[in-house]
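In this view, the complex is presented without one of its protein chains, the others remaining in place.
Chain nomenclature is as follows: A, B and C, assigned in order of appearance, with residue numbering initiated at 1 for each chain independently.
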Amino acid sequence: MNYHLPRIALVSCLSIFSIGLFAQTAPRTGDAKLTEYWDPQVRIITPGKTASDAPSDAIVLFDGKDASKWKSQKDGGEVRWKIEDGALVVARGTGGIQTREGFGDCQLHIEWRTPAKVEGESQGRGNSGIFLMGKYELQVLDNYNNRTYSNGQAASIYKQTPPLVNASRKPGEWQTYDILFTAPQFYADGSLKSPARITVFHNGVLVQNNTTIWGATQYIGTPNYEPHGALEPLALQDHGNPVAFRNIWIRPL
Amino acid sequence: MNYHLPRIALVSCLSIFSIGLFAQTAPRTGDAKLTEYWDPQVRIITPGKTASDAPSDAIVLFDGKDASKWKSQKDGGEVRWKIEDGALVVARGTGGIQTREGFGDCQLHIEWRTPAKVEGESQGRGNSGIFLMGKYELQVLDNYNNRTYSNGQAASIYKQTPPLVNASRKPGEWQTYDILFTAPQFYADGSLKSPARITVFHNGVLVQNNTTIWGATQYIGTPNYEPHGALEPLALQDHGNPVAFRNIWIRPL
Amino acid sequence: MNYHLPRIALVSCLSIFSIGLFAQTAPRTGDAKLTEYWDPQVRIITPGKTASDAPSDAIVLFDGKDASKWKSQKDGGEVRWKIEDGALVVARGTGGIQTREGFGDCQLHIEWRTPAKVEGESQGRGNSGIFLMGKYELQVLDNYNNRTYSNGQAASIYKQTPPLVNASRKPGEWQTYDILFTAPQFYADGSLKSPARITVFHNGVLVQNNTTIWGATQYIGTPNYEPHGALEPLALQDHGNPVAFRNIWIRPL
Partner (left out) sequence: MNYHLPRIALVSCLSIFSIGLFAQTAPRTGDAKLTEYWDPQVRIITPGKTASDAPSDAIVLFDGKDASKWKSQKDGGEVRWKIEDGALVVARGTGGIQTREGFGDCQLHIEWRTPAKVEGESQGRGNSGIFLMGKYELQVLDNYNNRTYSNGQAASIYKQTPPLVNASRKPGEWQTYDILFTAPQFYADGSLKSPARITVFHNGVLVQNNTTIWGATQYIGTPNYEPHGALEPLALQDHGNPVAFRNIWIRPL
C-alpha cells in the first residue's frame, strides 16, 4: 500500500478548510497515514430511538411488563412489588429486590418516580435506593422542596458524597439516572486493589463526576470494603415508600 | 440539636425494611447521625424537560435561531454558516466557527446531523468536528455503513482513541453527543501538569470512558501539549460537508 | 531541517538491535521524526546524593538544625519541640507544629522515628501524624508488633483507608515516607470539584496507591470537605508521644 500521497494535496486540503488552529505555526508536513490505524475494528451497535431507550447491546432489566429478571431479597422468590402502568412499584414490607444475574462495570439507565402525594419529610419522603452490586447505594428520594442532610440527598452516594447539584423533579414526575459504574477490585488476600467509581447524570445533569466510593454503604459508622465477586446483583430498596421504577437497562462494560 | 435518637427505633426501622445486606453480620449499633452532614448545602437547579434539554444553569450556545454566541474562525466576524430549520449548517469554505466565550471543564450537549444524501466515503462523508478548547477534537462523521480508520471514526478522539462502539444513526437523522470534559492543567513553566480527559455518550451510549487525551489534535505526526489558558473557545469544524448542528448547551463545571 | 533520513538506515538499525517486539508483524516504515518533538524543553534539576536526599528544586523544611520554617499551632510562635541529634522531637503538650508557608500538590519526603522504649499499645504507642494541608492525616504510629484498627495503622489515611501492607520498622529505627499528594479542588460555591489523592511509600514499599481522600480527617463521625485555599500549611501532630522527625523536604508540583 502506498502511504505517500503527494504532499501538495494535503497542504491544499488544509488551506481550503482550515479551522484556524495552525495560524501561528507552520503547517506540519509528512505522511498523515502514520497516525491512522484500521484494526481492531470498532463493534457496531444500534442506539435506542432516543438516548433514554435501550441500545441493541443492552440487557433490558425491566420493560414495563416483565419482572422475571428480578427476585425478592427476602426469600429469593418472585418479586412481590406491584407492576402498575408499566412501572415496578415498591410494595411496603415485601423487601428489596435484586437481579438474578450479576453485574460489574456497567452503564445503567433507570427511571424512577416518587409519589405525587407528598407525605413525610427529609429521609421519610419518597425514599428508595439503587444498590450497585447490591452494596453501593445511589440514593433515591423525593428531594423537591425537601431539605435533608447533604450526603443523603437524591443522587448522593448515600452517607458518603452529595450530588454536585440538586436536579430533582417534582414528586409524581418521572426522573432518570444515567450511571457509569466501575467495580472495585480486590487482591487475592481480600484487601482493596482499587475502589469503585461512579458517574451519574440526574435528569441529564451531571451530579457525580467519577466519584470514588469509600466502601459498602453503611447506615451507621464508617464504610469499608469487604471482598466480593466481580459480578454481583443490582438491587432496589424497599424503604417503605411506594416509589416506582421503569425502563431499566444495563450495558456491561 | 439532639442527635441521639433512641437506638431501639433505628433497629426496628432496619428490621422492617431490611434490604438483606446485613444477613451474615450482626447489625451495627450506634449513632447514625455521626455520618450525616447538612452543610454545605447542595445548589438547586431545574433540569430540562427531557435529559436532552438545557437545565436552568446551562449556557445555551445555540437555540435554533441565534448564532450570536459564535464567530468565524476565518476573520473573527459574524458566523457565515447557514441557519436552516433550527439548525446551524456548515457553509463550505467559510471556515470553522468558535464561541466568543471561553470554557474549561464542562458538560456539553450537542446534536448533529450529516446529509441524508450520501456522498463520498471514509473521511470524505459527512465530516466535521467538535474541538474542545479549540484544540481537542471529538470527531463528527457519517459513520453509518462507512468504514474508516478506527481512530478517525465518529466519536473517536481524532487520531488518538477510537470509540468503544459505533453507535451511529443513519445519515439524515439527528444524533447526540453528551460530553464531560476535564481541561488539561499546566505548570508555570508551560509543561503539562495533568492531561485533558473526556467521557462521551453517543446517542445515549458510552463511547469514551474518562479517556485521557494525548495532546492537541494533529493531522500529521504526534500530538503534544502546548500550554494555553484555563478557558478557551469551543469550535466547530468546516471540513467541507454540510453537517448541521442544533440544541447546543454547556454547563461549566 | 531535513526530517527525511534515508529509510534504509532506519531499517538496518532496527534489524541489528531488534528487541524482538516486532517479530509477528511487518516492520512499520515511514518517517520516525513525525513522532518526536523538541519543545517545550524539559527543565534540568540535580537529584540528591541518594533518592532520600533533597534534589536541587526541593524546599528543605528541616535539615537537622533549623526549625524556622515551622511555627507552633498553639499560639503561632516559635516551635517548642526539641531539636536533638538532628531531629525535631515532639514535646508533649506543646501542641502541633505547622509550616509558615502553604503547599498544595507536592512530593514530600519525611523521616520519622518512634521511641525505642515501648510504652502503651494500639493508638497509645508512638503516635503522631502528618497533616497534608493541615487537614488530611497520614498516620504515624509505632506499628511494629502492635495491633490496632486497620484504618488507624501506620501509613493509613487515618480513619479512612488502611495501608496496602504494614512495612513498619522496629521502634527506635528511622522510617521514611515518600508522598505524592494532589490537593482537592473546589467550585466557587464551596462544593467539591475533585477530592485529594495520595500515593505513599513506607520505607520504600507502596502503601497507598493513588488513594482518594474522603475529606478532612475526623476523629468522630464522617469526613467531609469544606472549601479551603489552594495552599495550606503542612502540620505535624503532638499526640503526646516523643516521636522524632528529620530530613523533611518538599517539591511543589
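What we mean here is this: a contact is a pair of C-beta atoms (placed from the backbone, for glycine too) under 8 Å apart; a residue touches a chain by one contact, two chains touch by 3 or more.
Everything numeric in this text was worked out from a predicted model, so none of it was measured.
Checked against the hidden chain, the listed residues C:96, C:171 or C:195 yield one contact partner: C:96. The hidden chain makes contact, of the residues C:59, C:118 or C:253, with C:253. Residues touching the missing chain, restricted to subunit A, are 34-37, 40, 42-43, 105, 187, 189-191, 193, 220-222, 224, 226-227, 253 (touch as defined at the top). Residues of subunit B in contact with the chain left out of this view: 3, 28, 30-31, 33-35, 151, 159-162, 164, 191-192, 194-195, 209, 212, 214, 222, 224. One chain of the complex is left out; on subunit C, the residues touching it are 10, 14, 16-21, 28-32, 34-48, 50-53, 55, 57, 73-74, 92-93, 95-96, 107, 109, 129, 131, 134-135, 147, 149-153, 159, 162-169, 176, 178, 180, 199, 201-206, 209-210, 216, 218-222, 235, 237-240, 251, 253.
Rule of thumb we're sticking to: only the chains that are shown with their structure count from here on.
Subunit A and subunit C have Cα centroids separated by 34 Å.
The distance from the centre of subunit B to the centre of subunit C, with each centre set as the mean of the Cα atoms, comes to 34 Å. Listed for subunit C are residues 34-35, 191, 222, 224, each touching two or more other chains.
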